[in-house]
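Missing here is one protein chain; the remaining ones are kept as they sit in the complex.
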Amino acid sequence: MSAPSARTGYVTILRRDLLLAWRRRGEAAFPVLYALIVATLFPFALGPEGALLARIAAGVVLVTVLLAMLLALDGLFRPDVEDGSLEQLLLAPQPLGLLLAAKILAHWLTTALPLLLASPLLAAMLHLPVAVLPVLLVALALATPLMSLLGALVVALTVGTRRSGMLLALMLLPLMVPVVIFAAGAVSAAQQGLPFIAPLAWLGAALVLALVLAPAACAAALRIALDA
Amino acid sequence: MNVHSSPTLWNRLVLWYHQMGSPPYFYAFAGRWRPWFIAATLITAAIGLYGGLLLAPPDYQQGDAYRIIFIHVPCAWMSLFTYAFMAGCGLVGLVWRVKLAEILAMEAAPIGAAFTFVTLVTGSLWGKPMWGAWWTWDARLTSELVLLFLYLGVIGLYHAFEDTRQGARAAAFLALIGVVNLPIVHYSVVWWNTLHQGTTVQLFGPSRITWSMLWPLLTMALSTHLYLGWSLLGRARVALLELEGGKDWARAIALKEASRG
Partner (left out) sequence: MNPRPPPAVATLLEVRELAFARRDEPVFGPLDFDLESGEIGLVEGDNGSGKTTLLRILAGLLHASSGTVRVDGLAAGDPAAAGTALLLGHQLGLKADLSVRENLATAAGLYGRRERCGLDDTLVEVGLEGYADVPVRQLSAGQKKRAALARLRLLPARLWLLDEPFANLDRAGIALVNRLLDVQVASGGAALVTTHGAVSFRDQATRRIALS
């Protein structure tokens, strides 16, 4: 048997998951819609005063985007567990971590990227100063893949359970605290005219670390959670 | 390695480790030691509280309000110690698939969560006279809150599985992730705090403590450790009986208890 190249497996899974998402492309709009609704509710709760909204805008956009991603996270492995295709991944002669990395990338492209594209709209609704918008986008571009990677790790642990919903949020919160702090910290520093590179650099370093470690940890978690 | 310089001690430790892995042995061991643990807990708690609440002088700044540290600080230490214990047992359970380690890890989680909860409540009680508010986003308190969520996540994941052992392994894995995550959370919260509000009132400065305050504190810390031992042994005994309910030794114990009661 010729040794199958790892790249083939990665590309295969990436293509399959993107194709699946394309077949159900209507569902990609749900997280964006959710974020839009939440962002709309804030001015109603706090009043339409521009200065106040501008002060909290970055934090609200960030938290809204992460919560919208949380909603979509359960769909990362559950369909694959239910139809047995996850077993096929586990048995394939490919490094499982790499296959999972492809799944996570596909998930990020189909859930986080639309949110990222919608975030300028959310920011504008909340009067975020236009000058700060690039910082927010960079922060989101670093925070959302982190959310996908850490979320995949946590959701992998719950695949053996019947439902995860609230549990997922509870498990993910401690992991997301540093991400939220640094991402929001960068934007608020930029808003106050302070240097904002350091928190972004920390986020970037965390992302690199997560890119290396999370897929392998995710593979270990899946093997534990399916061992029944 | 240090281990090889004293082979007899090492051999005895290995033997003890293997004996402890046997459920009936552990069950009997835990039953024998529990009374001693609770007795020692109560005695040290009485001494510590007497020393802390009556003998120690009032603080020149905070008056008597500071005395809550004799509960708050040992509980805060224990919240971290129990977490480390849980993660350590979880690691042993995951790597060597030792049933008892899984049980100890999972039974430690609610105790650790309780210590964390007490830390948060006493911290907020203390915060009211100190800061004039029930809750302050102080770095330590915030980290404790995140720790509580970590504990609840571990407990929740454990109970979400139908198969207890599978749940224990998944939750142990989550606990290990938390070990990596907790220092990151702590330092990011400290950074966040300096970014937003400058220095807050320090809950507990090491420089200001005198011996008359320190010894009751350490006695209380010892007492909470002993309490953990007592509580853990009891919980593990029950969990072990539940898990091994179908085995002969568990049946024999059930029959003995039934004939006695």
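Points to keep in mind about this one:
The first chain written gets the first letter, and so on, giving A and B; residue counts start at 1 in each chain.
To be clear about the criterion, a contact is a pair of C-beta atoms (placed from the backbone, for glycine too) under 8 Å apart; a residue touches a chain by one contact, two chains touch by 3 or more.
No experiment lies behind these values; they were computed from the predicted model shown.
The chain that is not displayed touches the following shown chains in the complete assembly: A, B.
Note that of B:97, B:128 or B:251, the residue touching the chain absent from this view is B:97.
The residue touching the chain not shown here, chosen from A:38, A:67, A:92 or A:137, is A:92.
Interface residues of chain B facing the missing partner chain: 97, 163-165, 243-247.
Taking the complete complex into account, residues 1-5, 8-9, 11-13, 15-16, 19-20, 23-24, 82-85, 87-95, 99, 226-228 of chain A touch the chain not shown.
Operating definition for what follows: only the chains that are shown with their structure count from here on.
Separation between the centroids of chain A and chain B, computed from CA atoms only, is 33 Å. Interface of chain A with chain B (complex): residues 153-154, 157-158, 160-162, 164, 167, 170-171, 173-175, 177-178, 181-182, 185, 188-189, 217, 220-221, 224-225, 227-228.
Per the touch definition, chain B reaches chain A in the complex via residues 94, 146-147, 149-150, 152-153, 156-157, 160-163, 166, 169-170, 173-174, 177-178, 181-182, 184-185, 188-189, 191-192, 195.
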